[in-house]
Each structure stands twice: as structure tokens, then as C-alpha cells.
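Of the protein chains in this complex, all but one are displayed in their positions.
Right, chain A next:
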């Protein structure tokens, strides 16, 4: 039987751009170009490797995000080699927090049908890194998260998690939700052939109603958290910069002593 892999990918504002907040204190998506979160490329890569190691697998990439998330996000994953896409797009989603997003993703993943869900370690804009755990909680399946190595065999997923105090080897039965870190292995570049092929791959567009989700459970109104203010961090007052003329280390020591670090 075919191994059904679903990869969750997020369309994010480019981290190297000048990111801002919109007036309603949500992420301003107009100010900066968007792209597929680099950290989710690792998820696509591991899904491709798992698929290549199995006789029969199908990879669906799922994203919850604005209109552009299809062309500029999903297509990249498809051109890397995923088979088809699902794009949940709905005006009511604007301003959703992680609880809303995880609800929509859980329904979308169930809609597709899955044996293995693969996520990135964190999104490069929200950077909470908790969505995979929430997805597992909602789906009622094991979470095998933050893996720097992952493999699937005989209905089991195994992997290595490099934690704060220890390295752990983990194992769980499928179906399961995994997330992979940027230590899991370089993501491939889409080939020209892949880019051309991606144009013909199917992308299903879904609205909240297709997933049976009430609009008031998501979006800014349905969020369980509220941002009261967002202020640009005051520019650091210009520091002292000296050129080393042979005494740079001593000058630095004098500064550290003045600040009472030594």
C-alpha cells in the first residue's frame, strides 16, 4: 500500500527583508517579498528521501496562507519533487494564531489522508516551533519532532533528536507527525525539469467551508492571544569602533573593565 506523506510548508516574508507589522498588528505581508520558509525546504527534502527509499509513496504539500502562497510557496516544493499540493486560502484566516492554524492544518491533513506528516522545525517569521506538537495533539498520533535524522521502515518512524542536555533516539508507529531540523541534510535545488513538471502538478484550493471549519474559530477574532503593541526596537546607540594598531586587545580589555566585566 502506498505511503501517504503530507508535508506542511509555510509561505513567509523574506527574513533578509525589512519585516514590519501592519496596522492591525499582524505580520505585514505586503512590505516584503514572500517565499517558501527555508526551514520547510528541509521537510520537503526528507519527505523526498523517505519516498525514494520506499517502493510506493505519494507526497502532498499543504499550505495555509494567502493567495501568493501557491505560486511562490507550494510551487517551489512541487518543483523539488512533491507530487501534488493543497492550498487552504480564505479571507477569514487573516491574523490566525498558532491554535487557529493548527486547527486548519489538522483538518487539511485529514482531508488529504496521511501516514506521515512532515513539518519544518519552526517558521522563519513566527518562530514558535510548536505547530508540529499541536498537530500531533489534534490528530491524536505520536509526535516525533526536531529530528536531525529520520527514517521510515516497517510502519515505524525512527529518528535522532539532539536535545538541550542529551541526544535521543526515538521511535513511533505510523501514522505520526515528525518535524526535521536544518541539521537533517541540505535541501536539493529544483532542476529545470522539476520546475517545468511542477507547472502541471495539481493544486487543490480549499476554503474553510470545504473543511467544515467555522470562520469565527480562526483569524484575528478567533485567536486566543492578543498583541497589544509592537514597537521597533530603538536603534542601538552607535558604539565605539577602533582599528587595531597593535593594542586592540588591550583597548577592548579596558572597555570590559570599565563595564565591570573584569
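Note that in this section a contact is a pair of C-beta atoms (placed from the backbone, for glycine too) under 8 Å apart; a residue touches a chain by one contact, two chains touch by 3 or more; residues count from 1.
Note that contacts and distances are computed from a predicted model.
Asks: According to UniProt, what is the chain that's been left out of this complex called? Choose from "Electron transfer flavoprotein subunit alpha/FixB family protein", "NAD(P)/FAD-dependent oxidoreductase", "Tetrathionate reductase" or "Putative monovalent cation/H+ antiporter subunit B".
Replies: "Electron transfer flavoprotein subunit alpha/FixB family protein"
Asks: One chain is left out of this view; which of A:2, A:127 or A:191 touches it in the full complex?
Replies: For the chain that is not drawn, the touching residue is A:127.
Asks: Of A:8, A:61, A:74 or A:141, which one is in contact with the hidden chain?
Replies: Missing-chain contact among the listed residues: A:141.
Asks: In the complete complex, the non-displayed chain touches which residues of chain A?
Replies: 15-16, 19, 21, 25, 39, 97-99, 102, 121-122, 124-125, 127-130, 133-134, 136-138, 140-146, 148, 158, 161-173, 176, 181-183, 223-233, 236, 239-244, 246-253, 255-257, 259, 261-262
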